[in-house]
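Of the protein chains in this complex, all but one are displayed in their positions.
What follows is chain A.
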Amino acid sequence: MATAAVATASAVRTEKAPGIKPRGWIGFLFIAPNLLGVIAFTLIPLISVVVLAFTDWNLVSGLGGITFNGIDNFVAIARDPGFWHAIGLTLVYVVVSVPLTVVLGLALGIALNRPLPGRAVLRAIFFLPYIVNVVAIGMTWLMLMNPKAGLVNQVLDAFGIRPGWFASSHWALPALIVMAIWGGVGYCSLIYLSALQDAPRQLYEAADIDGASAWAKFRVITWPSLLPTTIFLLVTLIIGASQGFGLIALITAGGPGDSTTTISYYMYQTGFQFYRFGYASAIGLVTFVGVLVLTLLTWRAQRGRALNE
């Protein structure tokens, strides 16, 4: 009987094999609308950026106005103080905002993992900044951080501190970093929360039997089990922070001076305000490579540690 069943199953597989090709095409038909969108709005622009990076083009002159200029744009980037200033600001923005967001997100995730009253409501509240419209966030923070009448400075007044926030070239970037952290912590905490609930319970029980302290349990059990989540968060947050644009465009427009002109905003100014699309594309390409390297380094560093653990 068993032999016969196997033979029948084999025959069925053999009979269905010729049907794979048509089913594949049907599959393509199902994903075609999305695929066309990806080709039109992601793939073609992506290839265009690579091509345009080697041109001098102002868009208004049309496709006939594209002039290939070899590596001139990249040579110009190397000598462009505005580009390096923007890279510096972006690095500060990423290096300060991403680790703080992750650390605070982790702390909040652990706190929300405990049996607190109203836990579900608290989770929703902390996640809210992630889903609220960026314009609403920007306008709210603009009012909160008004140097004269804003709530933040009224509180800080008690400590004798009165930052200029968005009206100061020294405080505008820190203000954006505060907003980025506020916006990202809830998201991180939710991701950590789901990872924490997957942590192996039997290890905690064994550690309890061995009399391990809370810190020892966190260091030996919780943190290693959260490493893949941390890597995911670091990678996505680094990419997101490197591309930060919306709040800058809305609140500071790169200013005061050029104190918040991060690389994304610099690229926007170069392309859409100065109409130097070739140069802006080259900046985009260089930034892409930079972010890729940064992401790979992060991933490799964390991966190595995970293996050692």
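As a convention for this text, a contact is a pair of C-beta atoms (placed from the backbone, for glycine too) under 8 Å apart; a residue touches a chain by one contact, two chains touch by 3 or more; residues count from 1.
The rule is short, and it goes like this: contacts and distances are computed from a predicted model.
The subunit not displayed here is recorded in UniProt as "Carbohydrate ABC transporter substrate-binding protein (CUT1 family)", chosen from "Peptidoglycan glycosyltransferase", "Ferrous iron transport protein B", "Carbohydrate ABC transporter substrate-binding protein (CUT1 family)" or "DsrE family protein". Taking the complete complex into account, residues 40-41, 44-49, 51-52, 56, 58-63, 65, 67, 142, 145-148, 150, 164-170, 254-258, 267, 269, 271-275, 277, 280-281, 284 of chain A touch the chain not shown.
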